[in-house]
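Supplied in structure tokens, the structure appears directly below.
Here the complex is missing a single protein chain, while all its other protein chains stay put.
The letters A and B name the chains in turn, as written, and every chain counts its residues from 1.
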Amino acid sequence: MEFTVNEIAAMLGGEVRGNGNEKIMMLAKIQEAKKGQISFLSNPKYEQYIYSTQATAVIVKKDFVARKHVPAILILVDDPYISFTRLLEEYHKFISFQKTGVEQPSFMAEDSIIGKDFYRGAFSYIGNNVRIGDNVKIYPNTYIGDNVTIGNYTILHPGVKLYADTKIGNHCVIHAGTVIGSDGFGFAPNEDGSYKTIPQLGAVIIEDHVTIGGNTVIDCATLFGDATIIRQGVKLDNLIQIAHNVEIGKNTVIAAQTGISGSTKVGEKCIIAGQVGVAGHLVIANNTGLGAQSGISKSIKEEGQKLMGSPAFDFNDYYKSYAVFKKLPDIHQRLRDLEVKLQKTQSSSFPVE
Amino acid sequence: MEFTVNEIAAMLGGEVRGNGNEKIMMLAKIQEAKKGQISFLSNPKYEQYIYSTQATAVIVKKDFVARKHVPAILILVDDPYISFTRLLEEYHKFISFQKTGVEQPSFMAEDSIIGKDFYRGAFSYIGNNVRIGDNVKIYPNTYIGDNVTIGNYTILHPGVKLYADTKIGNHCVIHAGTVIGSDGFGFAPNEDGSYKTIPQLGAVIIEDHVTIGGNTVIDCATLFGDATIIRQGVKLDNLIQIAHNVEIGKNTVIAAQTGISGSTKVGEKCIIAGQVGVAGHLVIANNTGLGAQSGISKSIKEEGQKLMGSPAFDFNDYYKSYAVFKKLPDIHQRLRDLEVKLQKTQSSSFPVE
Partner (left out) sequence: MEFTVNEIAAMLGGEVRGNGNEKIMMLAKIQEAKKGQISFLSNPKYEQYIYSTQATAVIVKKDFVARKHVPAILILVDDPYISFTRLLEEYHKFISFQKTGVEQPSFMAEDSIIGKDFYRGAFSYIGNNVRIGDNVKIYPNTYIGDNVTIGNYTILHPGVKLYADTKIGNHCVIHAGTVIGSDGFGFAPNEDGSYKTIPQLGAVIIEDHVTIGGNTVIDCATLFGDATIIRQGVKLDNLIQIAHNVEIGKNTVIAAQTGISGSTKVGEKCIIAGQVGVAGHLVIANNTGLGAQSGISKSIKEEGQKLMGSPAFDFNDYYKSYAVFKKLPDIHQRLRDLEVKLQKTQSSSFPVE
């Protein structure tokens, strides 16, 4: 990235004090910033650094009054922290989408189409009849199977594998090593104890604004025409297992190493912690919260519950039970003591029962 | 795929009513089928659709009597559902094995051998002294290390990595991103608290008819000549960890995110649910069932048990204990009440103890 201070100020709606033609290449903390970098001052605790910073520019509050000489160019804004955060986001977007063109060797079938401003890294593979929109960034060693469709502004990080017929929306980010569309785990027992494979012929649909972490696996649906569906805005972390025919509702967030078994429908705006296991063929209501390592064996019908444990029940009740669990040896002893005492009491009260 | 109705009828042992030369490209549900597709009618509830379906052909029961005009060609069989399932399997096999030839660039050492009807996708890598049978499909970005052997009709999906010396049987399917033959996790402590690596010099043997999901990892054995072994017919799901020197018995099925620690021998026909952890150096008897998220810390000697919990014990007993666990705060209170009451009782009975 290379912007002038003026360009950055214009983006933030800020006012420049100093030479707005100076160039900015990077963002940094005020105490670490160097020439060519921009920083910000929000918390008064850090004011000292503004008098010695090597940053080319610093974003400050409109009403900032310097008590000493400030070596940096200033950009005056309403809220320096929010402005800097916005700059971080712009920077992140910039670096995320800066790669363009084709690196060789790469592979793309003749009947496949990709829009403008794409990046196709070396050793990336695009199969037959693939349809890819604009501003899509395909990092090296990525595999895109036949008949896949991908929307605009989607990023596939290195080594992502999309099986045939997968559909990915706009503004999605899929991290390295993630597998989408592998066969669902479906086997029917034969009489001799061996298993017959149930053909997995469906697809996976990933809607818009979905982010998926690294080395996650999402299986395709079993039947023709059916799909495992990840709805708009869903955020999946690393190493997650999503089985065949699962549906994850809009804006649901799932942390690392959680597994959702086949045909389960997870509602919208759920927050599911790490290492949770959800059994198959369940329905999880909207706004459900599941604590780390929980196991869900029954459908959750009432919205907005927070659950914990394996099998999971109410979060607070779980902790109350668990507090007693820790005391079980003592409780067991007290029970024994009571039994003995009562025995004595009864013996003395009713000597001949 | 492209077959005539006659060809399909011959495969199913069915009889054609209509023009058997029409072409079929696809399978579909009766209510969704289009021209060029074949469907089936089994459940009488769906009979209505046969009078309006756009399917080119429909598989029906031998004794089906149409009450109206049926636009589709009919194939008469004993059991339409079983026939359609068979067709699905054939279709699945067909699409699984349809890729052939070499895509460039790909890499294969000169002293390696591959049989007939293979597929070697772009960016696939075959090291030195590799022996591969017939009808093996190697998808793009796959790595096959030195001295690997692979049987016939085995499919390696994109990005599979087989370390040197791995042996894979016939009719295996390995899904994308799975790693086979990585070093076992073996370290010996030095006096200064650091660890020395114990060389992992063994191999992995995958027998016939094994299916392995995506992003699973199977480590090699420690010693020369030893192997981590996955026996015939085993089905492993996604994101599973199989440590060094493990053996998984014939026709055992393991669901996603389960981990089997080093040197453990799992028996035949076991059914192991998701996110289970099995400790090292154990023996698990044949036909053992392990519930989701169970933890196994001791060998299981008696066959046919179903276990649950961490550490696991009998499945039903676990649920009975867990039912009481949920009531522990109440139980604790009742115990306290009893203690108080008994105290009072005793005080009144024996005022001067």
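Keep in mind that, in the parts below, contacts are C-beta pairs under 8 Å (C-beta built on N, C-alpha and C of every residue); 3 or more make two chains touch, one makes a residue touch a chain.
These numbers come from a predicted model, not from an experiment.
Novice: Touching the left-out chain: which of B:14, B:159 or B:291?
Specialist: B:159
Novice: Can you tell me which of A:80, A:151, A:169 or A:213 touches the chain that was removed from the display?
Specialist: For the chain that is not drawn, the touching residue is A:213.
Novice: Which chain B residues touch the hidden chain?
Specialist: With respect to the unshown chain, the touching residues of chain B are 105, 107, 123, 125, 141, 143, 145, 159, 161, 163, 177, 179, 182-183, 185, 187, 193-195, 197, 199-201, 215-217, 219, 223-225, 239, 241, 243, 257, 259, 261, 275, 277, 279, 293, 295, 297, 310-311, 313, 317, 320-321, 323-325, 327, 331, 334-335, 338, 341-342, 345, 348-349.
Novice: Since one chain isn't shown, list which residues of chain A touch it in the complete complex.
Specialist: 26-29, 32, 88-89, 91-92, 103, 105, 121-123, 139-141, 157-159, 173, 175-177, 209, 211, 213-215, 233, 235, 237-239, 250-251, 253, 255-257, 268-269, 274-275, 292-293, 322, 325-329, 331-332, 335, 338-339, 342, 345-346, 349-350
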